[in-house]
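One structure is given here, and the rest of the page talks about it.
Chains shown are a subset, placed as in the full complex.
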Amino acid sequence: MIKATPFDYPYDGRLDPRSTALVVIDLQEDFLSPTGYFARQGYDPSPLRAILPTVNQLIDAARAVGIRIIHTRQGYRGDMADMTPYEKWRRSRAGLDGTQVLLRSGPGFEIVSDIEVRPEDIIVDKTCNGAFTYTDFEHVLRAQGITHLLFSGCTTDVCVHTTLREACDRNFQCLTISDACASGDQRAHEAALHMVTVENGIFGALTNSAAVLAGLAKLPRAGA
Amino acid sequence: MIKATPFDYPYDGRLDPRSTALVVIDLQEDFLSPTGYFARQGYDPSPLRAILPTVNQLIDAARAVGIRIIHTRQGYRGDMADMTPYEKWRRSRAGLDGTQVLLRSGPGFEIVSDIEVRPEDIIVDKTCNGAFTYTDFEHVLRAQGITHLLFSGCTTDVCVHTTLREACDRNFQCLTISDACASGDQRAHEAALHMVTVENGIFGALTNSAAVLAGLAKLPRAGA
């Protein structure tokens, strides 16, 4: 059980590591690097970098009890076959023509080296903001029997929130970890966290990393 | 062409009524009535009622140029066959046991009489916040050749925003009309509008009803 608002998580008190995943959204060079997509759009990536130690603590604690880690990566196909004329227009407008920014073939697609991706982790590559759309994310979750998702990553207001909303609509039990999510737009970040709690938890429950760590510490260690 | 931010809509200047729909999200008794679901949750529905004249103006202007009107309605099956134990727990916690609130079989499911639903309008019933999930919404849009969506309705931060995000991920051209959307939570409403514009229009363009009316007024009248 993890202390959270507007209700503790999960609602029925049954936290089973085998049916739970820690979802780490888009902690890629393109968003966190000072020369990546996000910085080129005029955003300061330092709030995104600031959550890395917290995300790593969560990853370690999750692994210790046998919770699966799922990383998502955002990027278009290298040949842009999945890009519409509109998206090409936006790309051009952002001054990205001729670059490898936001392409799977570019270095910005990689998860930052600060995050340890292990062979047993699951990586889901996506083109959309939502990780459920046009990917095998739901397929993998159902195959693994994963029904509970803990959300971290960036950005809170865009890819985290779209994926969170998709997960709720598909009836996954969702917990958003406030200080393990970040955005380049502080107002949007805070509002996105607030939105989780409207209508008494329309998008599940909200908590912070300390509460998650405390909750996981009560579980038996995996393999012990 | 409709004046909007961060870019005018649509981006290529080609506004074709035949491929455009005005989406009116969830203007139902359950959200707008003083005795409906939303009011029972402690929200003041008056900001939702306040947009009705604006939405009606938009509907009239859209009809005049041949833009299709699509209404969505939120509600569970009358027998709750589409409701999980978690949702039943939330329902009970909200004091809704034994009521018809948020059920398709109840009076709250109806679109408020202030909005004129015509036989040629399209109605999409949904259980999720997102109108694309587990419905024929996308099927109807593709069959009709509709690629451009103008968003209105409630609530801005929940069902409008989830549907908007789904539409963007499916490459529909999206325009959110600020004063034709509303929420019971003013901060969430304003933040949801702000989010549309982050990353130079991550969820398309944002405008107000005056700009839409001005833009539509330049189009030839349907059947003229």
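Should a chain be cited, it is by its letter among A and B, assigned in written order, with residues numbered from 1 in that chain.
To be clear about the criterion, a contact is a pair of C-beta atoms (placed from the backbone, for glycine too) under 8 Å apart; a residue touches a chain by one contact, two chains touch by 3 or more.
In this text the structure is predicted, and so the values were computed from the model without any measurement.
Asker: How many copies make up the whole complex, given 2 shown?
Answerer: The whole assembly in this structure file has 4 copies of the sequence.
One rule holds in what follows: only the chains that are shown with their structure count from here on.
Asker: Using mean CA coordinates as chain centres, what's the gap between subunit A and subunit B in Å?
Answerer: 27
Asker: Using the touch rule from the top, collect the residues of subunit B that touch subunit A in their complex.
Answerer: Interface residues on the subunit B side: 7, 11-12, 41, 43, 84-87, 89-90, 93-94, 128-130, 133-134, 157-158, 161-162, 165-166, 168-171, 173, 185, 187-188, 191-192, 194-195, 198-202.
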